[in-house]
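Take a look at the structure below.
Missing here: one protein chain of the complex. Every other protein chain is in place.
Here is chain A:
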Amino acid sequence: MASSGLELLLVSLPQLGRGAAQTLAISALGIVFSTLGGVAYGVLASLNRRGLNLVLRVYLELFRAIPVLVWLYLLFFGLPIFFALSIPSFWCAVLVLSLWGSSEVGEVVRGALRSLPLGQREAGLSIGLSAWQLYGYVLLPQALKRMTPPTINIYTRIIKTSSLAVLIGVVDVIKVGQQIIERTYESVLIYGVLFLFFFFICYPLSAASRALERRWTHA
């Protein structure tokens, strides 16, 4: 039994590895785009322009109120029907995760920027910095400490949520696991492997987030 389990694992490893690569690729792209989008969202929100804030607010609420799964279905099945535009399932998953992640990271960035004293902005402007320079050299670096721990937590949620991609047909690590279970009925073993896979990716991240938070709130 034990040896056959081990054998199964060894045999399935390449297949599981390909699935894991898909999961990691979707997550990594989602994280990169969410970070870029989130910083853009946070900076735009911190400008305090009324029209702009309204647009961002609507965007945020759409992604807070509507489950990620529904967005996946909407874009994957809806776009071809309504706009004759079809996106491969992999990129559809990346897109939805990025849009959702951007709104989450964006709120964190906005809050961190807002927590800075107004005088930092005025002092920066007073020496002639442009808006880009002001954010790049003065505001974002100081917001970084406050925004990094919660942003890392959002990264773990992006990784976990990437598993929804199965439902629009992405063959990620979970899908591969299911296929193996269908063939071999070794559900405990395979789900155990999936458990460890996600745990060993997400746990270090949330531990790092906590450590940074401890270090920086006492500094």
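The working rule: a contact is a pair of C-beta atoms (placed from the backbone, for glycine too) under 8 Å apart; a residue touches a chain by one contact, two chains touch by 3 or more; residues count from 1.
Note that contacts and distances are computed from a predicted model.
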UniProt protein name of the chain not shown, from "Quinol oxidase subunit 1", "ATP-dependent DNA helicase RecQ", "Acyl-CoA dehydrogenase family protein" or "Glutamine ABC transporter ATP-binding protein": "Glutamine ABC transporter ATP-binding protein"
Contact with the hidden chain (one of A:40, A:87 or A:129): A:129
Interface with the unshown chain - residue positions in chain A: 117, 119-120, 122-130, 133, 137-138, 141-142
